[in-house]
Structures are given as C-alpha cells and as structure tokens.
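One protein chain is absent from this view; the other protein chains keep their places.
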Amino acid sequence: MHMHRLEKWWLVFGISMLAIFLLVLGTATFAMGVTPPGEHRHTVNPETVTQNEPFDKPGLRQVGDNEYEAVILAFVFGYSPDRIELPVGAKVNFVLTSTDVVHGFHIIGTNVNMMAVPGEVNHTSYTFKEPGEYLVLCNEYCGAAHEQMQMRIIVK
Amino acid sequence: MAKSTNLVPHKKDVPAKAASRTSGETESSLKGTFAAVLLLGGFIILTWAGVFLLFLARQ
Partner (left out) sequence: MLTNGTPELQIDRKDSRLVLAHILFAFGALFLGGIAGLLQGLVRGGVVKLPAEIGYYQLLTAHGVLMALIFTTYFIIGFLISGVSKTTGGKLLPISRHLGWLGYGLMSTGTVVGTICILLNQATVLYTFYAPMKASPYFYIALALVVVGSWMSGFGMFYQFGYWKKLHKGKVTPLFAFMAVTTMLMWIVATLGVAAEVLLQLIPWSFGWVDTVNVMLSRTLFWFFGHPLVYFWLLPAYMCWYVVIPKIIGGKLFSDALARLAFILFLLFSIPVGFHHQLMEPGISPFWKFLQVILTFMVIVPSLMTAFSLFATFEQAGRALGAKGLFGWFRKMPWSDVRFFAPFAGMLTFIPAGAGGIINASNQMNAVVHNTLFITGHFHLTVATTVALTFFGVTYWLIPALTGRKLTARINKLGMIQTVVWLVGMFFMSGAMHTVGLLGSPRRTAYTTYENHPDAFLWMPYHVAMAIGGTILFIGILLLIVNIVLLFRAPRGQEEFPIAEANASAEAAPRLFERWGVLISLVVVLVLIAYMVPVLDMINNPVPGSKGFVTW
C-alpha cells in the first residue's frame, strides 16, 4: 500500500507523541505509584457491610505519624462520617464502599476522585498539604437527591 | 522506492507524461497538509501537557 512520504512522517510524529504520553503515564503508575484508585481487590457484602470490620465503625483512625485511615460508607444520599478533621500535612488512606447503589467520591481541588461500588472496596491515598474546608461530593448519579450528597474534610 | 512502485499502475490508464506529472505533484504538494497536521499535533501536546500539569499540581 502506498503511503505519501509526509504521511509517514506524520504517523511517526503522532505515534511517538502517543508513546511518550504512555511512557509518562506508565512510569508514574508503575514506578512511582501514582496509580488510579482501587488497586487491591477486596470485596464485602453490601447488605451486611455495616456489621463487619472496618465498616461497622466508619471514621478516622490514626495509623502512623500524621497518617490516618479514613473508612467511609457512601449511601443514598450521604456519607458516613459526613465530616472529618485533620491536621495540615496529614496523609490519609481512604477506604470506601457503598451500601446501596454506585456513588462517587470527589474531593474538589484534589485528584481524589473515585467510585464507591457496592460489593467492592475502593482505596486511594492523599496528603493534605493545604489547610481549608474541602468539599467532597458524589459525582455519580445515585437517585432523586443526588445533588445533595456531600461531606466535608476540614484541614487545620 | 515509493516512486517506482507508484508509477506502474499509472502507465495502464493515463498517458505517461500526465502520470509522472501527477505523481511528482503528489509527492511534493502536501506540504500544507503536513504543516496543518503538525499544528494539530502541537495542539494535542499542549492541551495534554496542560492537564497533566494540573494533575501534578493536585497530586
């Protein structure tokens, strides 16, 4: 098949561009651990999840030096807990699931943006470097009052 | 190399002179196209890099 000389150069350019994008993303993901959320598989029964560890006591617990685990339940139309307070610089490992339908969990202004899927547990980490009142909202349609589903993270 | 393979089918349906002219033209006249796609590529790189920086800033 004949291809114009310049088209070949264009494809070389374009494919190299895509390869570089992938290389950057891949390095960040696999070598530096900047992965999308939800790495290890961990299932729960959405009907009994609130009776078992750790989701029987959702909330914040300290696990290290200014490091915390935040266990969060999403449900129609809110989160438990609906407010978390943290010191500046705290690293938080989020553990999230849903007791009913699919929800979202987006901390505005950060890269924490993940799905709460019933039966699955999602994980991600974030270090709060800036003080402020962070808005967390559900960004997956979950029903009639979806637009009211939110919580706050206060960093002082 | 591309040229010689390209000329063979020409001979069958068009006079040789016209054929060599068109093929000569095709090989040289897509500079504008090339410039246009490079601009497109540049746009993609800029927007991608912009959002990547935003991603890093929020990390």
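So that you can tell them apart, the chains are marked A and B in the order they are listed, and the count of residues begins at 1 in each.
Just so it is clear, a contact is a pair of C-beta atoms (placed from the backbone, for glycine too) under 8 Å apart; a residue touches a chain by one contact, two chains touch by 3 or more.
Bear in mind that the values here come from a model prediction, so they are computed numbers and not experimental data.
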Just checking the interface: what residues of chain B touch the absent partner chain? 6, 9-10, 13-14, 19, 22-23, 25-26, 29-33, 35-37, 40, 43-44, 47-48, 51-52, 54-55, 58
What does the interface between chain A and the hidden chain look like in terms of residue numbers? 1-4, 6-7, 10-11, 14-15, 18, 21-22, 25-26, 28-30, 34-39, 41-47, 76, 100-102, 104, 106, 108-109, 111-115, 117-123, 133, 135, 137-144, 146-148, 150
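Convention: only the chains that are shown with their structure count from here on.
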Centroid of chain A to centroid of chain B, CA atoms only: how many Å? 41
Would you tell me which residues of chain A are touching chain B in their complex? 2-7, 9-10, 13-14, 17, 21, 24, 34, 109-111
Interface residues, chain B side, partner chain A - complex: 2, 5-6, 26-27, 30-31, 33-34, 37-38, 41, 44-45, 48, 52, 55, 58-59
